[in-house]
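For this depiction, one protein chain was excluded, whereas all remaining protein chains were kept in their positions.
On to chain A.
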Amino acid sequence: MADILGVVFRRFASGNVTSDVMFPSHVEGNTLLLLGDVNISRSVLFLAAVTAATDLGLKVLFFTQTPFQSLPVSLRASIPGLKLESLKNVKFVYVKSLEDLREDIASLHELASEAASPSSLIIVDSLDHYLHGSRVGPLQDDLSPVAHVAALLHDTAAFLTQILQSRADGQGLCRVMVSFQSEREGSRDSEALAPELLLSVLDRYLQVRCTLEEVKRDGEVGQNEWQVYLSVVCPSQVQQWHMVLQTGGALEFSPVIGGEQQILDQPDESKQENERCGDG
């Protein structure tokens, strides 16, 4: 998945971009968690879908609760000359509930035997909305549903990768991209699971994290600027980009020079990370 984001960042870069979004080859980077405000995340997902379909010729499945009626990003401003037929490789699936989402993902193998090539990119928009709608009560463990859908996505992508590779002389990869807003207004009630716990579960199954952090100037947001952090858990690596929403509606990316770094020691996170990576 990091490879597709790399294409997106370079495609919509302001100026020439020489740094690549690359992670060590032994890191499985085909599943990605996108964290950020729901609107900007949705725009980035849409850009990733269109880029994958037009630039890379990939088939894309886009799961979302809400049909696209308007976007904060003008697609035509970001992709001048975009033709509607280029979007034929993007299939939008409007799914209302977590149960329907699980069933749709679980059914993707049924299409694998068809002549048409299976999807190479599966996108799930706002997974937190699906989880919020499915909560069954304060005494019910809420971690299993989120783990189930994330594991199902991972397992399905692994299966579709096998299909793609069997048809393309060992080439081909099915990627997963999931957006999640960890902090939602009014969601922190006494029954809600801590966002950190939900994220720790998602980190088990989605190995690359892309965080969109809105830039504040003088304590104010609304500058239409974000810092973009691409990170993997094991081994710890972070790449940093800068994203701006231009007046005309187009998104522009630029790499932060010196933005690649090892994650600094943070007592709680490093202990958890060491446990995951099996060190010590």
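The criterion applied here is as follows: a residue touches a chain if its C-beta (ideal position, glycine included) is under 8 Å from a C-beta of that chain, and two chains touch if they have at least 3 such contacts; residues count from 1.
We adopt the following convention: contacts and distances are computed from a predicted model.
Peer 1: Since a chain is absent, check the UniProt entry for it and pick the matching name: "Superoxide dismutase", "Translation initiation factor eIF2B subunit alpha", "Zinc finger SWIM domain-containing protein 7-like" or "Cytochrome c oxidase subunit 4".
Peer 2: UniProt lists the chain left out of the view as "Zinc finger SWIM domain-containing protein 7-like".
Peer 1: Looking at the full complex, which residue from A:Glu85, A:Glu110 or A:Asp218 touches the chain that isn't shown here?
Peer 2: The single option touching the absent chain is A:Glu110.
Peer 1: Among A:Arg102, A:His129 or A:Arg175, which one is in touch with the chain left out?
Peer 2: Answering carefully, the residue with contact to the hidden chain is A:Arg102.
Peer 1: Among A:Asn89, A:Ser117 or A:Gln207, which one is in touch with the chain left out?
Peer 2: Reading the full complex, the residue touching the unseen chain is A:Gln207.
Peer 1: Kindly state which of the options A:Ala13, A:Leu56, A:Ala147 or A:Val238 is in contact with the chain not pictured.
Peer 2: A:Ala147
Peer 1: Could you please point out the chain A residues that touch the chain left off the display?
Peer 2: Residues 28, 31, 99, 102-103, 105-107, 109-110, 112-113, 141, 143-144, 147-148, 151-152, 154-156, 158-159, 162-163, 197, 200-201, 203-207, 233-234, 272, 275-278 of chain A touch the chain that is not shown.
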